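Shown next, in structure tokens, is the structure this report addresses.
Yeah, one chain of the complex is gone here, protein chain that is, but the others are all in their spots.
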Amino acid sequence: MPEENAEVGGYVNLGFARVDIDRMRRCGFPEVIFGAGKTAVEVLSIAREILAHDPVLLISRANGEQRAVIEAEWPEARWHERAKCITIERNPLPRMKGIVAVVCAGTSDLPVAEEAAITLEVFGSNVIRITDVGVAGIHRLLAVRDQLEACSVIVVAAGMEGALPSAVAGLVSKPVIAVPTSVGYGASFGGLAALLGMLNSCGSGVTVVNIDNGFGAAYAAAQINRLIEH
Amino acid sequence: MPEENAEVGGYVNLGFARVDIDRMRRCGFPEVIFGAGKTAVEVLSIAREILAHDPVLLISRANGEQRAVIEAEWPEARWHERAKCITIERNPLPRMKGIVAVVCAGTSDLPVAEEAAITLEVFGSNVIRITDVGVAGIHRLLAVRDQLEACSVIVVAAGMEGALPSAVAGLVSKPVIAVPTSVGYGASFGGLAALLGMLNSCGSGVTVVNIDNGFGAAYAAAQINRLIEH
Amino acid sequence: MPEENAEVGGYVNLGFARVDIDRMRRCGFPEVIFGAGKTAVEVLSIAREILAHDPVLLISRANGEQRAVIEAEWPEARWHERAKCITIERNPLPRMKGIVAVVCAGTSDLPVAEEAAITLEVFGSNVIRITDVGVAGIHRLLAVRDQLEACSVIVVAAGMEGALPSAVAGLVSKPVIAVPTSVGYGASFGGLAALLGMLNSCGSGVTVVNIDNGFGAAYAAAQINRLIEH
Amino acid sequence: MPEENAEVGGYVNLGFARVDIDRMRRCGFPEVIFGAGKTAVEVLSIAREILAHDPVLLISRANGEQRAVIEAEWPEARWHERAKCITIERNPLPRMKGIVAVVCAGTSDLPVAEEAAITLEVFGSNVIRITDVGVAGIHRLLAVRDQLEACSVIVVAAGMEGALPSAVAGLVSKPVIAVPTSVGYGASFGGLAALLGMLNSCGSGVTVVNIDNGFGAAYAAAQINRLIEH
Amino acid sequence: MPEENAEVGGYVNLGFARVDIDRMRRCGFPEVIFGAGKTAVEVLSIAREILAHDPVLLISRANGEQRAVIEAEWPEARWHERAKCITIERNPLPRMKGIVAVVCAGTSDLPVAEEAAITLEVFGSNVIRITDVGVAGIHRLLAVRDQLEACSVIVVAAGMEGALPSAVAGLVSKPVIAVPTSVGYGASFGGLAALLGMLNSCGSGVTVVNIDNGFGAAYAAAQINRLIEH
Amino acid sequence: MPEENAEVGGYVNLGFARVDIDRMRRCGFPEVIFGAGKTAVEVLSIAREILAHDPVLLISRANGEQRAVIEAEWPEARWHERAKCITIERNPLPRMKGIVAVVCAGTSDLPVAEEAAITLEVFGSNVIRITDVGVAGIHRLLAVRDQLEACSVIVVAAGMEGALPSAVAGLVSKPVIAVPTSVGYGASFGGLAALLGMLNSCGSGVTVVNIDNGFGAAYAAAQINRLIEH
Amino acid sequence: MPEENAEVGGYVNLGFARVDIDRMRRCGFPEVIFGAGKTAVEVLSIAREILAHDPVLLISRANGEQRAVIEAEWPEARWHERAKCITIERNPLPRMKGIVAVVCAGTSDLPVAEEAAITLEVFGSNVIRITDVGVAGIHRLLAVRDQLEACSVIVVAAGMEGALPSAVAGLVSKPVIAVPTSVGYGASFGGLAALLGMLNSCGSGVTVVNIDNGFGAAYAAAQINRLIEH
Partner (left out) sequence: MPEENAEVGGYVNLGFARVDIDRMRRCGFPEVIFGAGKTAVEVLSIAREILAHDPVLLISRANGEQRAVIEAEWPEARWHERAKCITIERNPLPRMKGIVAVVCAGTSDLPVAEEAAITLEVFGSNVIRITDVGVAGIHRLLAVRDQLEACSVIVVAAGMEGALPSAVAGLVSKPVIAVPTSVGYGASFGGLAALLGMLNSCGSGVTVVNIDNGFGAAYAAAQINRLIEH
């Protein structure tokens, strides 16, 4: 493999990973590191390549060891405790005009909601956070209806039966991206109940990402929010 | 089997069935015939035994053939088209004081809701029917809140994501019995999504019956409604 | 978010949670804290808000840390070891007339049954506990039949095949609320077998809550028991 | 394939099937034809081979066409309507000493129970049939306890929650073979609920066969019943 | 129910349905009729209410009977054979600026893709259809990359392993909405394999709707496409 | 509960458990303690009651703490390391005439097979153990065919695809009880693959118990083996 | 779409399909038509394109209508009844040196086995068919061991518990490709039991394709068989 460490056709081959340094041009956002399952050294190596080519860095699902080596190399790195994310913003991406709402049904859904909010912010969106407005106390949701309608897109994280996105979608005209969380027990089956609930939403226009995938929901929301600029 | 057709220890043995003629005394409501999977002749035989001992008869999940033989023998039998039920009320059971609400999320949930309503009525409850108040148009539900609170127990039938019981339970102080329906497609998996949603309801006090089991929900509601009499 | 810590429209917004201080008026029972997944500090903050507005407090699925901070602030708090619950009864709720039976199939179902019993007691019901009367020794169940019939509602916790609620429902005229427990192994799939068994119960009128959800069963039972007062 | 239609090493190769004419010697019972999915002509060809070597023939899951060609060739063939079986007993197998009970929970379980009963009879067992003794009316089961204890082995067919085998196993000292049936709807998932219930039975010694597999339960019961002869 | 047929609080109560005539104001698109499971008469009644208040009508999952009564009343109604949709455009909604791509992996995914395309068109989007570009012949997808990038949002329908959205998302910067289809057999489990594949997509920003839910994907795409106008 | 600790109707009520001291008379074998999920003190209390009434004691799924308190009270207790069982044989049960074979497919299935073997021995059966004869080396199974045929019943433990019982059942005329084990990984889903394989066995007469339920298989085998005595 | 019907970049765009006329060069075998879900006219159009570029044509999962239009256009087309395939061999592909065995466990697995055999033959392999050698009569399999070892690769189709591939893989040194079939009932769950059994095979080197996917197994076998030529 003579190509190792060389930039060939838009990627850098580190042997254990091919860093996609062409993403920013192709997809509009830089490559992101998914920390889970990688060693701290692997994360460091990939981070160096990304920061050599891209203006910002996001590491999601990071752990303490990864945080340590990153902070040692880049003191300006920021650790987001609830979201378990690391961000480095060398040259912050341009701010978008639209606002994104990140809503969650209960306190326990906060880590997932925060992963979404941090991702949105590092990718250039302004974020408004709305917490603990589950359908069992529907007055709490009705109270924030106008805040939601003023946003360009709404990310909704919910566990248990995952009913919140349906209620939100019925109240506003904006796209709703639903994130099922693994919050629950017994027949929630690790978030499956919420996932199925969201996929079967009677609220038109709800789209869904993987369980606990706050990053994915935020990425899609950022893509949508960016459209307003054009 | 010398005992056949004899009343031995509280049941009549017809060979293919042992009719529980002791239920009325033991459980407070008479035996009911579940029509599905039985021949018209079997239904007729069991019906004769029940009407020989009990004041009313309910046949659920009935088909046209069963309806024909029953109407031939008892012209006073009533056919309930949407609910696919047959009822005969020789001596109507005493009316209970409380009212039971039967609520459904969408038009397609009506057959299940009607099975519940008919069962409740033949067992002595007054019923109020509230249709098509799913969470995607939450204003429709808020408009009937006071009607619901005035009942002693609420049966809620919903398919798709099954979110309605959570919203109802958060609005009122009365017990909510949730019936998932098989309405939906794809990842509703024949009502599984609604069932899981209801089991994981964030609305305290929601209890659940089998998919499409309008009869079971009504039976439980009748048992509860009866408590007020005491 | 200027509304933080203010009572707006029936809730107190703590940022990470909106405490529903309107529940007692709306639903008849105060807000309850589900301890699992919350930090001790979060539980403490929510507890302060609830006790500022409501007469009693229940924290379910609590852990040792939560217990420590609660006991530090309110020495009168009671810890229920088997149920893993904390209760504080400033002004005990009025006692209801009816009695609720909490029945369990085996010794291993006791933690779930105790969560139900403690919830019922703090919400004003008198409780009778009946333990280890599974269907494999049906004489043990027959021996308590009259005790069960004397109650207004019966909570039945069972793991493995979850057959006990069917047998109970066939013996008495009172509503039966079934709680599948995660007791079992192999093809019990964490309580799924018991859950499916209860949903498919041949005993009319059995309603079901989530696996291990002793609290939910108790809440529904308390709602039902309260009806007798009217 | 020069071996076709020749007896090579204990089987006859018909091209589309290798008939195991060595089974009677090896396993003690002759080869049986599972009718489902075979053409009438295939069934006829296999039947000829079996009757050329074995004293009795059983065709399970047979349909009308298969019945027609079999009756055309062997007028002494018997059709069992409920069980959908065909039997031909050229030289009936010797009668065994023990009796086998075939019990079912409800009327709808009868076809499966009959498949078991017919299989047992053609394989030499005396059978006692006990119908409709489900756990929701436990007095019906207690009434037949002594009949059950007098048998050498008990086959129990039940759908819905499949609780009957547990109750039977707790009453007697004899082996219980449980057959889940596909009777039920919704969350019975075609017999899965009954199957899981039986596998998780709290009644010691319950063994289980496939859903609706009356033949398999009977075969095992016949093997067990035969042990008494030795 | 004195309110029947009256407009109360934003809906018309037909007894069997409450038509949400407030949707256009609240959500920006009119109410839509889901034909499956409704009688032709029910569809007709709801259609009359919608057309009395809204400029366009879409009936999805329609059948021949429904088509007949609709065409009898409104000769201008259009039937879309592959999509099984009926549309009536009294006052076509204003055309949006952005284009939406509707892509499908194989010929068999066309009905779902067409449901999406028709929905988008009646809701005011221009649509470009790209068919049969599954990943097993990746050159077919690469050939249309620029067409895709020129759109504002991309709907991708795919059955079997559902891999196409991942490949699309890796090529362009626009939001991708994935629709799993029930195309496949065996371990596709009615579209479950495609659904899981899309939820676990390695392509950032892919959001997912229910199996075969072309309408839902289109609704979300229309909401997104509309953002450009602002 | 005045009945506590008293023998009422065939059981002793310890509060947390009702010990079934009537089992030996009713079912022919004494009550057994399932150790998992019980405290050492609970196990000790139940053990005292059983030994006060029954000649032998078996504790399955025991842990080190339970072992310690049992050995402290009854030094003659035996610990079976691989099977995680404790046995005390005050008056060993009478030896049965028949032999039971306990067969396992691989080394990793041994703990389950040993639980079966120990149970059989304490219940009076002679056992022959045959290890590691999986179908991937079918010559190993053929070599022990005559040993198997000489037994009265055969217990077969196997994980992975669970194919061994089918092969055994095709070789001999004796009843085969199959125990799926949780041995395997990935798509074995904790023994589900083996369980389904055994339920669908093409080998006639195979009956199945729960995953890893060596005790249950042995109990059934002991019931069968006992029949020979009569 | 100006490109329609033109050959652009290796495919022909028919609007509803892009025929991959580059496959023969890229993958070594021509494009194949999967008939299920396509109209007869669509099949005809695609068939014309393939035969215009490739020497042979295979249509799998064909129905009577498709057969009619194909035979009308190409009288030399061959219909394979059991396999439901149509083949046209204008210029038969060169014969490969190796032989492929197609083995099936039971008569009901024949349609899947035949789909595999026909595919292999049209792609240039010589095939030996071995039928009904399931593990419940292992002597039937041992009798053909040498025939199997003489082949270069072995396709094994089996339903129910799917144990046959494990036994075959343990007897020979050649690659085994397992095809689970949907043969079975109850807990076979449409072939899932066989699929899981094969994936968990204790026989090293067994690889698996989708349920009933005889074509896929054959395609892989043909790829392997072709390697010998090089």
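A few notes on this one:
Order of writing sets the labels: A, B, C, D, E, F and G. Residues in every chain begin at 1.
The working rule: a residue touches a chain if its C-beta (ideal position, glycine included) is under 8 Å from a C-beta of that chain, and two chains touch if they have at least 3 such contacts.
On a predicted model such as this, the values are computed, not experimentally measured, just so you know.
The chain we do not see here touches A, E, F, G in the full complex. Contact with the undisplayed chain is limited, among E:Gly35, E:Gly197 or E:Gly216, to E:Gly197. Contacts to the hidden chain, counted on chain F, fall at residues 106-108, 110, 129, 131-133, 136-137, 139-140, 143, 183, 185-188.
In the full complex, chain E makes contact with the omitted chain through residues 105-106, 134-138, 142, 160-163, 166-167, 169-171, 184, 186-189, 192-194, 196-204. Think of the hidden chain as still there; on chain G it touches residues 26-29, 32, 98, 152-153, 169-175, 177, 195, 199-200, 204-211, 215-217, 219-220, 222-224, 227-228, 230.
In this text, only the chains that are shown with their structure count from here on.
Hopping across touching chains, the smallest step count from chain A to chain G is 2. Touching of two or more other chains is recorded for residues 106, 136-137, 169-171, 186-188, 192, 195, 199-200, 204, 210-211 of chain C.
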